[in-house]
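A single protein chain has been omitted; all remaining protein chains appear in their positions.
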Amino acid sequence: MKKTYINGVGCISTQKTFDTVFLEEAVVNHDENVLAIVPPAYKEYISPAASRRMAKGVKNGIVASALAMKDANVENVDAIITGTGLGCIEDSEKFLKSILDNKEEFLTPTSFIQSTHNTVGAQIALLQQCKGYNFTYVNGAVSFESALLDAKMQIEEDEANSILVGGVDENGEYTTALFKLNGRIKADNTAPYDVLTSTTSGAVYGEGASFFVLENERKENTYAEILDIAIVNTLEENEIKTEISSFLKSNNLEISDVDALVLGFDGNAAFENYYRNLTENAFAQTPVLYYKHLSGEYDTASAFAFWMAAKILKTQEIPEIVKVNSVSKSAYKTILLYNQLNGKNHSFTLLSK
Amino acid sequence: MAKGVAITGMGIISSIGNSVEENYHSLIENKIGISRIQNISTVHADVIKVGEIKKTNDDLIAELELNSDNNFSRTAMIGTLAAKQAVENAGITEINEFRTGLISATSVGGMDMTEKHYYDYFEKPELVKYIACHDGGDVADKIAEELGLKGMVSTISTACSSAANAIMLGSRLIKTGKLDRVIVGGADALSKFTINGFKTLMILSDNYNKPFDNNRKGLNLGEAAAFLVLESDEIVEKQNKKVLARVSGYGNANDAFHQTASSENGDGAFLAMKKAFEVSGLKPSEIDYINVHGTATPNNDLSEGRALRRIYENETVPDFSSTKPFTGHTLAAAAAIEAVYSVLAIQNNVVYPNLNFETQMEEFDLTPQTSLKNKNIEHVLSNSFGFGGNCSTLIFSKS
Partner (left out) sequence: MEALKGELKNKIITTLNLEDITIEDIADNDPLFGDGLGLDSIDALELIVILDKDYGIKLVDPKEGKTIFQSIETMAAYISANRTK
């Protein structure tokens, strides 16, 4: 059965994560509860004719995927698989508002068309003239992992040799306001916002697009191999350790084999124990890392973590800014990523050098 | 490919019936579900026809026995009803007994609820709970919760091919041994968002949709939910399950032509069908019935017709029909309800009529089956094509 390798990465996020070596320009923002993207020079990647209809998410997705393909030194891929939690929410908001404000009159199609969830994957296919397999997953916090799982299966089934996989989400103004109202985002004016020591519920929010070229061949520039991915909808706090142990066991590994554990700490104290229990007990002797203080929380933020883990395996260095504890190892061979949202949509991803 | 993945249960709710049986009887008795819209107030009420499920949201809440503090969207409710039917039909009593997953599909998600309350949230705290039901994933999460399913749950959203892709992924998860059984399908409720969206594209008909007719004017939107239970041969044997039919072939390809229109030569459709044949090992001539996507838009039927002609080259295209004159175009649920209809066609050896057809399209020699036909059905091909050039084909076979 063919193996799956990460051969190219591209990340557009709320930090400067393009045209950088890694996270050397990353800054933790304690003042804002909604972080905004650091935009690339879109014009370098997208013609005005194409970009005139595109909202942020689509543009970020296109740039991130272009970066990943350049990084992997490929011009074409066999398949494109994307994950998004809320899809193109900006266009969604725009169209809905037009409907409500104009009482369903004088509506124009552009924002409706752009609001369909598979727009990013479709636009990339159009630009590349890629007629291959093209799926979009929309299931909250496991949207990106669903795409990864599918891609790995494609490679194992020998259906594709190279696949572009990505996770993308964008913030919409009105939706952000609604998320503050329902507590998904921390309340305004309650700074400093700190992801690890927070006592309040709700998260610090963000947006971004992270894309990867996965291939069935190990190359010189390979970042890592994807060993396994598991998605579980519902787990109690006290079931996580067992779940992780059996996940590792099915890959002939134990907790002690994990050289770094990447957790989705997002400042939401209500669900923090999912991570804290692991950090303080089973993985107390393992380097534990976090990332949502840099990326912000959003459904596909785990794609940022995936990018981060791939980079760590390549550089063999963990930036201080992402460390939760001060445990370190001499070499990093195996990284486990675990994420969940509000106690649901748990995902476990295993990478190796 | 060997035999194909076993289908052991089905559930469906649409404008032509609230169960598998009711839907079947409507199909063979020419009972359509298209009418003027009742449940949504829209300025377009007099110029569109829709396939509406004949239940109000209150009816659905009562039927599902939901608490008054629930935050289910209509999409989530109809999805839950159909999924429960399917699970019961498959004789599943312990849902987590084996490695079980749910792969759902939706394009509307909870938009039906969001658009109702969009501007009211800030003034009415009792509505705030609906904010969380907006996204596509919430539908699957709610279905999983109602079923007590804890394992792998995900959702595919690729416009009108969504449910076909869900069935495809489910089949692959079983074939690769990752799961023992998967509940697959989709749900989409009607919404002002989609009604207006399709209106701006000028592809809605003000009359009954006429697929593959030279004078077709566009589609009728519909709402529906349908789920199938796929199970591995091991479980089927272990539990002595009755196999209703099998998913023997599938293919997905991208037209890469335009965001909403299909290419004139039907490239995406052609490639999807070709792939499905490869996976199934079947020859095009072995198909007994094609349930076409047939939305009755000028563009789709032309593109799909061309693709069919390319697949069948010099051979006769098998009996084909679109069931959308019965149900309307149910978007992300379309491929799921049409999968149920395909299985029923196999079980009952029937080809459904393509209603409202009068005049053959001038571009090619393709006339759909216009009356109910009884014949042996071994293999059915079902097409579903969505925005973003997403083309999917499924092949179902007698077990």
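Order of writing sets the labels: A and B. Residues in every chain begin at 1.
One rule holds for everything that comes next: a residue touches a chain if its C-beta (ideal position, glycine included) is under 8 Å from a C-beta of that chain, and two chains touch if they have at least 3 such contacts.
Note that the coordinates shown come from a computational prediction; the quantities given were computed from them, not determined experimentally.
J.: Write down which of A:Met1, A:Ala49 or A:Ala331 is the residue touching the left-out chain.
T.: A:Ala49
J.: Which of these touches the unseen chain: B:Ser26, B:Ser161 or B:Thr200?
T.: Here the residue in touch with the unshown chain is B:Thr200.
J.: For subunit A, which residues touch the unseen chain?
T.: 48-49, 52-53, 105-110, 113
J.: Considering the whole complex, not just the chains shown, which residues of subunit B touch the missing one?
T.: Here the touching residues of subunit B are 200-202, 258-261.
Following the convention adopted for this analysis, only the chains that are shown with their structure count from here on.
J.: Using CA atom averages as chain centres, what separation in Å is found between subunit A and subunit B?
T.: Comparing mean C-alpha positions, subunit B is 29 Å from subunit A.
J.: Would you pull the subunit A residues touching subunit B in the complex into a rising list?
T.: Per the touch definition, subunit A meets subunit B at residues 80, 85-87, 92, 95-97, 99-100, 103-105, 107-109, 112-113, 115-119, 121-123, 125-126, 128-140, 142-143, 146, 150, 153, 156-157, 178-179, 181-182, 184, 230-235, 299, 344-345.
J.: For a test of understanding, state which residues of subunit B touch subunit A in their complex under the given definition.
T.: 42-44, 102, 106-107, 109, 111, 114-115, 118-119, 121-122, 128-129, 131-132, 134-138, 140-141, 144-145, 149-159, 165, 169, 172-173, 176, 178, 192-193, 196-197, 199-201, 252-260, 267-268, 271, 386-390
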